[in-house]
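What follows is a structure written as structure tokens; I'll ask about it next.
Here the complex is missing a single protein chain, while all its other protein chains stay put.
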Amino acid sequence: MNTEINKTLQQPWKPRIVAFFCNWCTYTAADLAGVSRLKYAPSVLIIRLMCSGRVDPQFVLDAFAKGADGVLIGGCHFGDCHYIEGNHKMFRRYQMLKRMIVNMGIEPERLRLEWISASEGDKLKRVINDMNEKVQALGPLNLPGKFQEWDLEIQDMIDQNGDMPAAKEEHHV
Amino acid sequence: MKYLYYPGCSLKSSGRAYEESLLAVFDALDIQLEEIDDWNCCGATSYMGVDEIKAFGLAARNIGLANRQKKTQDDEETHIIAPCSACYLVLLKTQKYLATHTDVRNSIQGGLSEIDLDLNSNIKIRHPLDVLVNDIGYQKIAERVQKPLKNVKVASYYGCQIIRPYQEFDKEYYPMTMDHLVTKLGGEAVDWPLKTRCCGGTLMGTMQDVGLQINYRLLKEAHRRNADVMITTCPLCQFNLECYQDKIMKSHNDSVEMPVIYFTQLMGMAFGLSDISLGLNRLLTPVSDIFQ
Partner (left out) sequence: MSSTSKNGSVRIGYYVCHCGHNIAANVDVAIVAKEIEKLPGVVITREYKYMCSDPGQELIQEDIKELNLNRIVVASCSPLLHEQTFRNALTHGGLNPYFLQMVNIRENVSWVHTDRELATQKAIDLSRAAVRRVAIHKALETRQVSINPDVLVVGGGISGINAALTLANAGKKVYLVERDPTIGGHMAQFDKTFPTLDCAACILTPKMSDVKNHPNITLWTYSEVVEFSGFVGSFKAKIKHKPRYIIEDLCVGCLDCIDACVYKNPKYRDEFNVGLSKRKPIYIPFPQATPQVVVVDPENCIQVKRGKCKMTCVDVCDRNAFDFTQQETFEEIQVGSVILTTGFQTFNPEKTPYYGYGKYDNVYTSLEVERIVNSAGPTGGEVLMRDGQKPKKVGIVHCVGSRDDRTNKWCSRVCCMYSLKLASLIKEHTGAEVYNFYIDMRTPGKGYEEFYDKVLKEKVHFIRGRVAEVTDWAAEKEEEGKLIIRVEDTLVGAVRRIPVDMVVLSVGIEPQTDAHDVRRLFNISCSTEGFFTERHPKLAPVETAAEGIFIAGCCQGPKDIPDSVAQSGAAASQALALIDKGVMEMEPNTAYVLEEACSGCKSCISLCPYTAITFVEERKKAEINEALCKGCGTCVAACPSSAIMQNLFEDDEIYSEIEGLLSIPQL
């Protein structure tokens, strides 16, 4: 795996955005974008779910914690959900998630929810490129790296002050 | 509401009748106009074809001036009235172009900063026709009429620039604002399919035979539809259609004489304003006999 790491080291930094797309609209739109040979930034890594309603807020937080620089959620437009209103449920979670990540010090632009129907391959392209540009401008989030730094800081404090209550904690959200 | 007024070169020269009638009509309707101090050329015609940046720069300076004038009065939103179709279009185009082309905007803003001016998006470019029918309203205009244009058949000539490429207040293929205005003034609007056809622009100076033919067709069709008078919104259209009528008639061996006046002049006549105040004395083809 060293060759891979070396290669990534040589390249300029590129964001990595984890995308959760619903099977019926946005994933199909991604297929359409492919079939239409539209070109977009390679930073988006798609995970297919049946419905945007399946996106557990934990998935989003986990993606950030594991090193994603952005998270994109794609679902059907209101009224178009294959499961009637799963997207409404996601929308509510999204409002909550937005507040949460801001409190955690993550820029709000790193999380995005978009309604992209099966026919909107061009919108998918626009959204991905736009988000790629914005996250690129924000730079790396690198939560795993920060976790390590904080671990070291805490270790230092322990080393200097001896006992520290509840010093070590798992960083899994 | 106070409007800033950008006259442009034509209204101070060949189109003086336009300015006179515009000011008279606005005054009659209690609309205040304030001329922009130190305005310059709008950047139309040759400039736009030769060097877009310089043309945008010229237009932008006028917008910057309006912005400064506005700031001293601390107004919320400012409207510039540009009566000449070319000025109207160039100012509008500049605003729209700079809004989407940040690089050009930045370089022009840089230049304007040198002379303490800045562009402001809160400025709106308006055509007086738009202001009259949409801000003032047909109702209020109709109420001001003292001498209704009874039995006067009017062909409204919109020309190209106020509706193309932007449709700020009327439709591009068959505009109707002036036609409605004519009916409110008590006149009869002639359904005239050439209302947005080209007047030849500067062809009258460069390829006169073409210019003459274009204008002959406009006048001929207005005649065929029994129009008594043609109204325009643009100094160049008015100039082409009126000043060359002799030549047109001679070259086509057809009598197509017809008064061609500004829509503001027609409004002023219906309002009962004096001929002098409306610049009617400047017309080559007299208009007074259309009133019985």
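Residue numbering begins at 1 within each chain, and the chains themselves are lettered A and B in the order written.
Here is the rule we go by: contacts are C-beta pairs under 8 Å (C-beta built on N, C-alpha and C of every residue); 3 or more make two chains touch, one makes a residue touch a chain.
As the structure is a computational prediction, the values presented were derived from the model and not from experiment.
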Displayed partners of the chain not shown (whole complex): A, B
Missing-chain contacts mapped onto chain B: 171, 173-174, 193-194, 217, 221, 224
Missing-chain contacts mapped onto chain A: 1, 4-5, 7-9, 11, 13-14, 16, 18, 23-25, 27-28, 30-31, 33-35, 37-40, 42, 45-51, 53-59, 62-63, 66-68, 79-80, 82-86, 89, 93, 117-120, 125, 140, 144-145
